[in-house]
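Note that one protein chain of the assembly has been removed; the remaining protein chains are unaltered in position.
Chain naming follows the written order as A, B and C, and within any one chain the residues start at number 1.
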Amino acid sequence: MSGIGATPGAARAAGLREIGVGMLGYGFMGKAHSNAFRKIAYMTWPPPFLPRLVAIAGRSEEHVSAAAARYGYERWTTDWRDVVADERIGLFDNGGPNSLHAEPTIAAAEAGKHVICEKPLGRTAEESYEIWQRVAATGVKHLCAFNYRFVPAVRLARELMEAGELGEIRHFRGRYLQDWGDDPTRDSWRFQPDEAGSGALGDLGAHVVDLARYLVGEPTSVSALVRTFLPGRKVDDAIEAAVEFETGTIGTIESTRLALGRRNAFQWEINGSKGSLAFDMERLNELQVFRADGDRARGFKTVLVSESDHPFWEYWWPPGHIIGWGETFVHELHHVLRAIAEDADVAPHGATFEDGYRAAEVCDAIVRSSESGGREPIRYRS
Amino acid sequence: MSGIGATPGAARAAGLREIGVGMLGYGFMGKAHSNAFRKIAYMTWPPPFLPRLVAIAGRSEEHVSAAAARYGYERWTTDWRDVVADERIGLFDNGGPNSLHAEPTIAAAEAGKHVICEKPLGRTAEESYEIWQRVAATGVKHLCAFNYRFVPAVRLARELMEAGELGEIRHFRGRYLQDWGDDPTRDSWRFQPDEAGSGALGDLGAHVVDLARYLVGEPTSVSALVRTFLPGRKVDDAIEAAVEFETGTIGTIESTRLALGRRNAFQWEINGSKGSLAFDMERLNELQVFRADGDRARGFKTVLVSESDHPFWEYWWPPGHIIGWGETFVHELHHVLRAIAEDADVAPHGATFEDGYRAAEVCDAIVRSSESGGREPIRYRS
Amino acid sequence: MSGIGATPGAARAAGLREIGVGMLGYGFMGKAHSNAFRKIAYMTWPPPFLPRLVAIAGRSEEHVSAAAARYGYERWTTDWRDVVADERIGLFDNGGPNSLHAEPTIAAAEAGKHVICEKPLGRTAEESYEIWQRVAATGVKHLCAFNYRFVPAVRLARELMEAGELGEIRHFRGRYLQDWGDDPTRDSWRFQPDEAGSGALGDLGAHVVDLARYLVGEPTSVSALVRTFLPGRKVDDAIEAAVEFETGTIGTIESTRLALGRRNAFQWEINGSKGSLAFDMERLNELQVFRADGDRARGFKTVLVSESDHPFWEYWWPPGHIIGWGETFVHELHHVLRAIAEDADVAPHGATFEDGYRAAEVCDAIVRSSESGGREPIRYRS
Partner (left out) sequence: MSGIGATPGAARAAGLREIGVGMLGYGFMGKAHSNAFRKIAYMTWPPPFLPRLVAIAGRSEEHVSAAAARYGYERWTTDWRDVVADERIGLFDNGGPNSLHAEPTIAAAEAGKHVICEKPLGRTAEESYEIWQRVAATGVKHLCAFNYRFVPAVRLARELMEAGELGEIRHFRGRYLQDWGDDPTRDSWRFQPDEAGSGALGDLGAHVVDLARYLVGEPTSVSALVRTFLPGRKVDDAIEAAVEFETGTIGTIESTRLALGRRNAFQWEINGSKGSLAFDMERLNELQVFRADGDRARGFKTVLVSESDHPFWEYWWPPGHIIGWGETFVHELHHVLRAIAEDADVAPHGATFEDGYRAAEVCDAIVRSSESGGREPIRYRS
């Protein structure tokens, strides 16, 4: 027996629908998201939609045209408005610099496209609020790409906590440590206040804030320090904060680009009245689990989160055959596609623009606290 | 500015050539290889060839047709001879059960196609030798898919050793531990002697043998035990061997599917006269490195093999953003495509069919030693 | 040949002098210090003094008499004034509850005895200052028993830092996590405000403060939270603080008795402009060392601090034969004995009462900051 395989006709015959994707940005996040859209088409099966990579926009003609050829976009443009205007596109994915988050994202939503926006949503809480409100008013699906919610170990942590296995949470300690900032000659939009908004705060600290919110709840105050170490550096290199949560939990939020030897060490630990969890993104397939269950053989378990009944693992390999950082985007963008396909909520597992805004409120409070020297209450607009 | 992106015409205009791929097998390895071919097209840039997934063959009409649709093969067939006969196909990739390695692989090579065959090459040294000789006679490129040579940490280990950083090698200790075999109800061709040839020996032990050969050199004798623990199990569950190498190195080779709690623990350690290396596939992004350099702060370094100057890392992400097990196939199949494109040798970094044959000689010697009780010398035919 | 061994006469003939020790307290610290005095006599050789355990004082006749018999004190008393009055005693060691630190320690010093006092020195900065001033005025040697300065890995860390191997220090993150506080029925003077002064703050947090000062420098401000979680608990269960140092370093100081699964996890990490260090007291024989030295094999080294050229290791075993927590007191009390024997300074490696006072100032500032909500500057009296 033999037959026709994966032609578009075959796909349609199999009931698979396409969604047109328009991308803004061809750098780090452009690559990560494009890879995810391509993998969703066959690693998740059947996919909610077959992503069709319609167009990619970017500032440099040379780079955006190369990215189109490489990642398989049908066309490229140096004007993101072309993408927003393209009627074949149903999903607009904004992986551009922070300064390009607001206008294109809002325009795309107002053109009726579902929108994904890289984190941080805006450069300030004010800007983030504006994006959220304007986009929410259109009724499209929106996701702020806090991809670490889509690490299997993080999702498993959440599931264990929702099942009550940790009891009441007393401590959250999160720190995101990198060291690439220790190079005074390095240039990037990430060091430009206008484009980035902030340094380690928005780039790394926002991730810590988001997972704190996802796993523990809303921060209610921060007492913080924001510091720039390198001469001439125009954005912060590091932040330190003591934090209170509405649940009564207390803890710390830290981020730095100057922790030599730490390459992508987003580490967190949670202590509850029944157990504890710990994690390090440099070993993202592992979750440390402690339960106060009276077992004489007492200790943290190193759980290799790769079992068939573990989150997202139906897409991948046999147990123990670990996945990489890039796969978090497969999970995340698949989640958006399913929300669109089923008209389901992006929340609670996906970060919505409201989540993006709320993280920005915490980040802003960290800056205010550093400046005022006081413990800053955090108030969220609705 | 705007323009055309990734149409086939654009690809050709960019000088990218296609190679037609024919796949045999849609299971674990079929998925892993198909994923790799798809990723090579954009993660490695520019790729040596754009893989064109022409046809996939498999025993079950239901499954092979679904696989074609999922992974993007243009057509499917239940008869691998259809694939061998397809003139659009330049590369035949055999991911079928071990009993289907010899005939289709030889036929494809004799039809002028380059060939990839999953490990173990054959079910015995005799069969492996036949495959190697018949294929080598055709002049096509051939690779036996010992993918763990393409783990960045393994390649880095080899580079450090080639640079003399370990001095003379005294010990190799390799063990590949899994635990999925501990289920008497589980059915798989991997438990059928006719189809698999052996159990943990050919499935896991062959990997240990291959990396031992890749990193240390040729084994010259083994003293071994081969054991089946589960009642009714028809293949071996575990092997243990003391091994000598031509270099004077001594060590152990072990594999088992009954090491509860070990999911994919291919662990090895090498001790030389200047330093040591250690590795565990469950943390495949890490290499443990010790150098006897007189440093007062003496110890093993945990190297996160993810730097821009580390092997294969030009394809991926910023440092510390780890990759998964699946990416080893991207590296491996890319290596074959480059060898084809540049008419370069698959060896020494890729395992050729000669390597597949030699690993089989070691595996056979392990069986003989277990049966005879004696230390079995290993002789390699040329 | 044969001869007389270890009689007192033989010891005197060998030039070994005795020092009379008087101990206050027979609990956890009484045991730890008594063990150390006994081991100093033969594990450190030749010892600065042979400790002679003259007398031990404690509240319970039953327990103190048993402790005297067990640890080898010549006599016992329920009145510490007996010990202070004993002319055979040259060194008074206060291991009693915090509320018994001030009066006996001052009395002993004013009676001309050298003094050791467990940490925290006093229950407040005010009380600590009083102890320091009164004792310093007598001219005796004084040590506040922050024993973790005497962990080999901690001393090695200091030596590496003094040698400039870390460059300028940017971050200090210290946290001392235990979980025994999670038992509402447990009774101890450590839960009584009058006796203990504070909870996790003085018990564990003071250790973090002391090592921060020993390794990095003086804290200049803290922004902190102090929290009690268990109903009915009268002292704090946990503290969180963001901290600034006079060197410009920023970081965190945390302690809790409610981190389930953490038994004695005093963990710290230091990031400098040339490298980083990390440590966990649960693996106290290991120091993690990262150097930005351009090595392609880049990563943290796990240094097993047990080499013949490592701190304190001349007393112990061949490399890799690790020591325990109890040995830190051997090192510490030996340090005091040597300072007495040689009339040398206890500082900088031993914590003096000034160090005890300064740690208390930081602890007080943590409390003030928690109450005020503001960043509290720390001012040290001289």
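Definition applied: a residue touches a chain if its C-beta (ideal position, glycine included) is under 8 Å from a C-beta of that chain, and two chains touch if they have at least 3 such contacts.
Since we're looking at a predicted model, the values are computed, not measured.
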item: Sole contact to the chain not displayed, among B:F300, B:W316 or B:Y357; value: B:F300
item: Omitted-chain contact residue, chosen from B:G139, B:P193 or B:G374; value: B:G374
item: For chain C, residues in touch with the removed chain; value: 1-7, 10-11, 14, 28, 32, 34-35, 38-39, 41-43, 45, 53, 55-56, 61, 65, 68-79, 82, 178, 180, 262-265, 281-285, 304, 306, 316-327
item: Residue ranges of chain A at the interface with the undisplayed chain; value: 156, 160, 287, 289, 296-304, 307, 309-310
item: Chain B residues touching the omitted chain (full complex); value: 170-171, 173, 175, 177, 179, 182, 223-225, 227, 229, 237-238, 240-244, 248, 250-252, 254, 256, 258-262, 269, 271-276, 290, 292, 298-300, 369, 373-375
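Heads up, the rule we're going with is that only the chains that are shown with their structure count from here on.
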item: Label of the chain whose CA centroid is most distant from the centroid of chain C; value: B
item: Distance from chain C to chain B - Cα centre to Cα centre, in angstrom; value: 54
item: Between chain C and chain A, distance of the C-alpha-averaged centres to the nearest whole Å; value: 43
item: Interchain centroid distance [CA atoms averaged], chain A/chain B, Å; value: 34
item: Multi-chain contact residues (two or more partners), chain B; value: 304
